[in-house]
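Left out: one protein chain. Kept in place: all the others.
Note that the chains take the letters A, B and C in the order they are written out, and that residue 1 is the start of every chain.
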Amino acid sequence: MKIRNVLIVILALIALYGIIISVAEMPPYGSPDNPVHNQVSERYIHKALEETGVLNMVTAIVLDYRAYDTMFETIVLFTAAIAVVINLKKYHDKSSSADKEDSLIK
Amino acid sequence: MKDYILKRIVAVILPFMCMYGFYVILHGASSPGGSFAGGIIVALSFIVFSTIYGLDEGRRILPESVLVWTESFGTLWYGLLGLIGIFKGVPFLANLLAGFKPGTPGSLFSGGLIPLLTLGVGIRVASTMVTLFFTIKEE
Amino acid sequence: MTAGLKTNLPVFIVVIPMFVAFMLPTFARRIKWIEGTVAAVKLLGLAAAAWLAHMVLYEKDFPVKYIMGGWPAPWGIELVIGNLAALFILTIAIVSLPVALFARDNLEKEVGPKQRIARFYVLYLLLIGALAGMAITNDLFNVFVLVEVVTLSCCGLVSSRKGHGAAKAAFNYLILATLGSALVLGGIGFIYILTGHLNMEFASAELGRVWQSSPHTVWMALSFLFVGFGVKAALFPLHVWLPDAHSMAPSPASALLSGLAIKGYIISFMKILYVIFGHTLMQEYGIYRILILIGMVAIIIGSLSALLQKRLKRRLAFSTVAQVGYLFLGLGLANKEGLMGTLLYLVSHAVIKSLLFLAAGAVISATGKENIRDLAGVGRKMPIAMGTFTIASLSLIGLPLLSGFIGKWHLVLGSLGAGDILSVTVIIIGSILCAAYLLPIIRIAYFEPAPEADWQDPGLPQKAALILLAAGVVLLGVLPGPFIELAGRAAAELLLIQ
Partner (left out) sequence: MKELLEKVVINYPYLAAGILFAIGVLTVLTRSNVFKKLIGINIMESCVFLLFVSAGNIKGGNVPILDTANPKPVYVNPLPSALMLTGIVVSVSVTAFALALIIRLYNSYGTTDLRRIGEMDYEVKKK
C-alpha cells in the first residue's frame, strides 16, 4: 500500500511538472489577443441580440447557438435521476429494495 | 420537527422563494441566472418545506406522479420544441430561423423559442432536484 | 415528407430512442408494453441504420454535414454523417436489437420488480441514443456531454443488478469514469485555449498553425485526452474497473457495456486523434509507437489474466481488456489496412462479445453456477446457448469464415505494411491465448459428464436473440462486403487519402 502511494505521488509530481511547463506556454491570461477571442466569440458578442433577440449572451449560447448541448445536459440530469431511483427507491413489497436480501450487516 | 417559529417563518418565506425562482427562470434572457439556477431555487423551496414539515407533508404537496410527469415532460418539451424546426423545414432546434419572433429585447418574452425552452428546463431541473432529495431522504 | 425524413435522419437516430426513454416511466404501466415499445424502437432503429448505411454507400453526396439549429460550423454544433458514423450506427443497431430481445425474460431474475425493469430500459435507450450521437458529432464539447450521458447510464445499468457486489462495482466504475471525463474535459479545455475553436475541423486547422509555439501544451492536451479515454475504454493499465463492472452487471447490460459502450469511446478517441491532431502532429509526438506498445502489452496481459479467471463472466471481461488492445494497436499502425482492421475488429468484437455475454448469462441463469468448472455437461442440456457460445468463441479466436478473422487479417496486413513484425507476432500469440482461455470452457461444457440436473434452454425470445447474434457473426464472416467498404472508406477519410 505504501509503495503504491509513493508511486502515485511521484506520478503526480511528474504531472505537475508537465502542467507548469505547459502553463508557461499558454497564451497570457486576460489578454485580449488570445486565440480564444476570435471570430467565434466576436459573433456571439456582437450579433447575439440581432440573431436571437436576447440580451444575455450566455443564455443566447446555451439555449440557441449550442442548444443541442443543453438538450444533452438535461438528459444527463434525467439519467442521474433515473439511476438514483433505480438504486434507492423501495417498491411496495419490502424485499424488492436493491439489496435488502443479502446485506452483510444484519 | 416541532419548531413552531421555524414553521411559521418558512410558511411566510416559501411562496416568495418559489416566486423568486420562477422570476430567475423567466428573466434568464436579460439578466444573470436562467433555467438551471432558477430551477434550483424553486427546488430548494420545496426541499426546505419538506425538511421543516417532514417528508410526508412534502410528498403530499408534490405527489410522486407529478414529479415523474414533470421530470419526463420537461425534457420531452425541449425535444418537441426542437422538432418544430424540422416541421418548418429547417434544422433541429432552430430558433428565429423557424419563424419565431425575436420580440422586444429585455422584455419577458424576447428571443422567440428561448423563454419556452427556459421554462421547460427550469421546471425539469426543479423536479429532478426534488426527486433526488426525496429519494435520498427516504433511505 | 420523405425528403425531410432523409435530411433529418441522423437527428432522429439520436433523438427518437431518447424521446421514447422519457415517456417510458410515465406512460408504460405494464412491462409487456415497455418491452414491446423497446423492441419496436430497436427495429425502427435497425431499419434507419440500414437506410443510412445504404445512403452513405451508394449516394454521391456523402459525407454530409448537418448544421444544428441553423448555425454554421464554428458557431453552432455540426454533425457529420460519414462512413465512420454509418458503420458504428449500424453496429449499434445490430447489437442492441438482440440484447433487447434477450432482456425480456432475464431481467426479472437479475434486476427485480417491474418499476426497476422499466428504469433499466430507460437507461438502455439513453445509452443507445447517446452512443449514436457520439458517432456523428463533430463538436468537442458535445463529445464530452455525450460521454457523460454514456458514463452515467452505464453506471446505472451496472448498479441496477440486485446484491451488494453491484453497488461496489458501480461506485468504482463511476469514480474512475468521472476521473476520466474530468481529464477529457481538461484536454478539451487545453485545445480550446490554444485554438479558440470547439469544432473539430476548425480546431485542427488552427492547431496545425499554433502547435509549434506551444508544443508542451499540445502534448498535455494529448496526454489528458489519451488517459481520459484510456480509462473509459479500459486500456490496459487503466482497466481496473472493468472486470468487476462487466461481470457484476446484469447479462444484457454486460453485453451492451462490453460490446458497445467501450467502442463508442474508442470511436470518439479515434476521431479526436485523427481529425484534430492529424498525422503530422501524431508522428511528431510519437503517439503511434505508444499506441502500438500499449496495445501489445494489453493483448498479452489481458489474455494472461483472462486465463487465470475461474468465473465465466470475469473471464469474458478480461478478454475484453485484451481485445481493446487489438483496437489500440490498429490505431497506432497509421496505415489504411491497420485502421480498417481496427474498425472491422470493432464491429465484429461488438457482435461477438455481446453474444458471448448473453450466452453466458443464459447459462448462468439456467444453472445458477458461475464457475467454469461447474459447467460440465451444459453443452448437451442447453444446445442453443452453448452452440452459439461455441460459434462466438471460434470467431473471437479468429477462424476463417467467421467475423473475427477479417478484423485480425486486416490488422496483420496493416502491421506488415508498417513493417512491424513484433505486432504480427503479438496478434498471433493473442489468438493462441484466446483459444487457450475459451476452448477449455467448451471442452468442459461438451465433453465432461453431465450431472443429473434439469437445465433447460432459455425461452423463445432469448433463443431468438442468441441465434440472431450468431447469424450476425457468421454473416459478417461470409459476406462482409458492405462493412469492408464502409471501413475502408472511413479509414481513407481519417488518413486523408483521396
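Everything below uses one rule, namely that a contact is a pair of C-beta atoms (placed from the backbone, for glycine too) under 8 Å apart; a residue touches a chain by one contact, two chains touch by 3 or more.
In this text, all values refer to a predicted model and were calculated from it rather than measured experimentally.
Novice: Mind giving the shown chains that are in contact with the missing chain?
Specialist: A, B, C
Novice: Against the chain that's been left off, what residues of chain B make contact? List them.
Specialist: 30-32, 34, 36, 105-106, 125, 132, 135-136, 139
Novice: Spell out the interface residues on chain C facing the chain that's missing from view.
Specialist: Against the left-out chain, chain C lists 141, 144-145, 148, 152, 155-156, 159, 164-165, 167-168, 170-172, 174-175, 178-179, 181-182, 185-186, 189, 192-193, 198.
Novice: For chain A, which residues lie in contact with the unshown chain of the complex?
Specialist: 5, 8-9, 12, 15-16, 19-21, 23-26, 28-32, 34, 36-37, 40-41, 44-45, 48-49, 55-58, 60-62, 66, 69-70, 73-74, 76-77, 79-81, 83-84, 87-88, 98-100, 102-105
The working rule: only the chains that are shown with their structure count from here on.
Novice: Just list the two chains that share the greatest number of C-beta contact pairs.
Specialist: Among the chain pairs, A-C has the highest number of C-beta contacts.
Novice: Could you put a whole-Å number on the gap between the CA centroids of chain A and chain C?
Specialist: 23
Novice: So how far apart, in whole Å, are chain B and chain C when each is placed at the average of its C-alpha atoms?
Specialist: The mean C-alpha positions of chain B and chain C differ by 36 Å.
Novice: With chain centres taken as the means of their Cα atoms, state the distance from chain A to chain B in Å.
Specialist: Going by mean C-alpha positions, chain A sits 21 Å from chain B.
Novice: In chain C, what residues contact two or more other chains?
Specialist: 18, 22, 25, 68-69
Novice: At least two partner chains per residue is the criterion; list those residues in chain B.
Specialist: 71-72, 75, 79, 82, 92-93, 95
Novice: Once bound in the complex, which stretches of chain C touch chain B?
Specialist: 4, 8, 11, 15, 18-19, 22-23, 25-26, 66-70
Novice: Would you tell me which residues of chain B are touching chain C in their complex?
Specialist: It is residues 68-69, 71-73, 75-76, 79, 82, 85-86, 89-95, 97 of chain B that touch chain C.
Novice: Which positions of chain B touch chain A when the two form their complex?
Specialist: Residue list for chain B touching chain A: 28-32, 34-35, 71-72, 74-75, 78-79, 82, 92-93, 95-96, 101-103, 105-106, 110-114, 117-118, 121, 124-125, 128, 131-132, 135-136, 138-139.
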